[in-house]
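The complex appears here minus one protein chain, its other protein chains still in place.
Chain nomenclature is as follows: A and B, assigned in order of appearance, with residue numbering initiated at 1 for each chain independently.
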Amino acid sequence: MDFEINPPSESSRPLLEVRNLHMRFPIKRGMFRRTVGFVKAVNDVSFSIRLGETLSLVGESGCGKTTTGRCIVRVYSPSAGSIQYQADEGESVDLAQLDSRALRPYRRQIRMIFQDPFSSLNPRLPILQIVGESLKVHGIASGSELEDRVALLLERVGLRPEYIRRYPHAFSGGERQRIGIARALALNPKLIVADEAVSALDVSVQAQILNLMQDLQEEFNLTYLFIAHDLSVVEHISHRVAVMYVGKIVELASTDALFSKPLHPYTEALLSAVPKPDPRLRNSGARIRLEGEVADPSNPPSGCYFHPRCPYAQDRCRHEEPAAREIRHDHWVACHFAEELELRGFEAIGSSPRMGQAR
Amino acid sequence: MTGQPIQSPDDAQFEPSAAERRVVVANQWQLIWWKFRKHRLAMLAGLVTLFLYAVALLAEFFAPYSSGTYSAAHTHMPPPQIHLFQHADAGPRFYPHVKGFKVQVDPDSYKRTYVVDETVAYPIGLFVRGEEYELWGLFTLDLHLIGAAEYGDPVYLLGTDRLGRDVLSRTIYGTRVSMSVGLVGVGLSLLLGVILGGISGYYGGLIDNLIQRAIEILRSLPTIPLWMGLSAAIPLTWPPVRVYFAITVLLSLIGWTALAREVRGRFLSLKTEDFVIAARLDGVRELQIILRHMAPSMTSHIIASVTLAIPGMILAETALSFLGIGLRPPVVSWGVLLQEAQNVRSIATAPWLLFPGIAVVTAVLAMNFLGDGLRDAADPYQA
Partner (left out) sequence: MPDDNDTLLDVRDLKTHFFTDEGVVKAVDGVNLSLKRGQTLCVVGESGCGKSVTARSILRIVPAPGRIVSGEISFRGRHGDRIDLARMNPRGRDIRNIRGREISMIFQEPMSSLSPVHTIGSQLMEAILLHLPVSKGEARKRAVSLLDLVGIPRASEQLDAYSFELSGGMRQRAMIAIALACEPQLLIADEPTTALDVTTQANILDLIRELQEDSGMSVLFITHDLSVVAEIADEVVVMYLGRDVESGDVDTIFHNPKHPYTRALLQSIPRYDSLAGERLYSLKGTVPHPFSRPAGCPFHPRCDDVIAGQCNTNDPQRYSISAGHSVRCLLYAAEENRSVVDTPA
């Protein structure tokens, strides 16, 4: 099967525009819980998500990708910055400024899928209540109409409609994730923030869920913000990818450009560390070993946050923080030497015979 | 590719069996019950606890005599041996009875001792007619579970105290007060604990800080001297019922702190649970989140902690009354009864007066085991 989806062109209007987003968590110490510092989980992040695309946020644990996602769905109130959302009638609202009452209509349009298929479903409620909660709260359906709608949603995500009476403990991890997707779909959303939605799943189940998400995207013209750490999954599902490091986006480009021609040394190191599912490609390219540890987001280094670990760091990197620049068309990077460095991309694995098909 | 069916993960082969079909639609209380049922000791303890509360409710029926019935002729009488058979000419026949006692007075010390009188046999029976009583102020009955088959026979199965009152009957009446002090006291603690703990956990910040410090201060006070001081302040002129409530309030004043901490801890951990965040993103209002999503996750845990808190209350009441600063006669509680067995002399001459102590141990152990079982079953979703 070959599904041709047209990657949304850059000219399509952004559905969401994040500008200079900051999220700081206070560090409290002592008897009187005095604030002694801040963890800058998200530190001046700007990007936009285009209608109908899948934008992935990748990075290692603690890089702020999950916090960014949670700011957008407003689990957190951002410390600073704006999140401009294009509502239906062409008007634009800043989600960062809204209080919980004003947010309610937008909660219908921006939904979230959680990482943990176990903790994200209330074990004490039957599936009907879990998936139908939002329909009921927003006064869209109730009673037998609610049951019908939930049954339809379950069917749409590949579960049997008669499952509505069951409780979450009756389902496997993959099925629970389908339930989480059904819950997110219930209100005909436009944007879905999928926070590590397939990370906890086994590879065969992961494939089922990824396929489902792609099908739903086409059917309902969904826009995804896909937060993940697994680069091969990201490569598979995204149109564009943003790489985060210690609360900042260091590189943002179309998936092809980023994987084949990365411009930031951190992206290069990340790509080189991904194990390739083919023993013949073992040691096919020398791996870039990163020295040291990820910087502490409450006390980041001076200049470029990556400089203590960067194999190409120069004096300038220690003092001057690099700004994000559009080096190539639609390819943004925050590195002083992006033009000079010759970085290596994901090795062309496509040259190896396709696996798993020989009999 | 709109409408194209997605590969469905369910196949006929994966249809659950009948037993599984029951499990998949089971709500939390069913799961808790199934898990609890496996805990044999807790099940037994639960039955014992149920029995004790039944005794408390129907004390008049279970007890052969009323709590005040006395017989000056039978003071400090020891428990008699129960004979199930009588030896007649035609062989033994089933005839449950106790032998009578004769009093012998030592001519030197005037000490009274009871000697078994083999010639007299008082039959005993179940569901016998005896003293009249009013059950819950509604019915007038004279049926007793156990006692002398013929009304008026001096049958005291666990002996008598210094006024000739039946120890068994008084212990049974004591169950009513002692067990209910635990329940009422814990009820008050629960109210305080859930409200203050809930506020503390939900709002956090300054209020949380204040409540937590208050709890720490309350918990750092030495309880026995505090209770002694406070109960000494209860006027002697108060009627017994008011003293009873004053004591339960006193006990719960300390007891709520543990529950408040439990509730606060659960609140804090639930607040960041993914499914609570999901409910918030669904647009559910705060009150609904608390009632529909957070409270049900806590109730089973709270029930378990409450069960574990009751024995503490029972022990505290017993201790206070034993020390003479809790409930006072004519109220009958296990602690009040044990007061009788306070000195060495009475223990040496009438050890059966310690029987209420056995009742205390039984009740406390049973409720502890029950609480343990409930706590293990409280979260049936964890493997």
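Here, a contact is a pair of C-beta atoms (placed from the backbone, for glycine too) under 8 Å apart; a residue touches a chain by one contact, two chains touch by 3 or more.
What you see is a predicted model, and the numbers here were worked out from it, not measured in a lab.
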| item | value |
| --- | --- |
| Which of A:R13, A:R165, A:R289 or A:H319 contacts the chain that the document leaves out | A:R289 |
| Options A:L51, A:V93 or A:L210, residue touching the unrepresented chain | A:L210 |
| Options A:A269, A:C304, A:C317 or A:C335, residue touching the unrepresented chain | A:A269 |
| On chain A, residues whose C-beta touches the chain left out of the figure | 1-5, 7, 60-61, 172-175, 202-208, 210-211, 214-215, 229-233, 235-237, 259, 269-270, 272-282, 287, 289-290, 293-294, 346, 348-350, 353-359 |
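In the analysis below, only the chains that are shown with their structure count from here on.
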| item | value |
| --- | --- |
| Inter-chain centre distance, chain A versus chain B - centres from mean C-alpha coordinates, in Å | 55 |
| Chain B to chain A touching residues, read off their complex | 1-4, 6-10, 16, 20, 23-28, 31, 209, 273-285, 288, 292-293, 296-297, 381 |
| Interfacial residue positions of chain A with respect to chain B in the complex | 3, 33, 73, 75, 104, 107-108, 111-112, 114-116, 119-126, 133-134, 137-138, 156-160, 165-167, 169-170, 174-175, 178, 180, 183, 208, 211-212, 215, 218-219 |
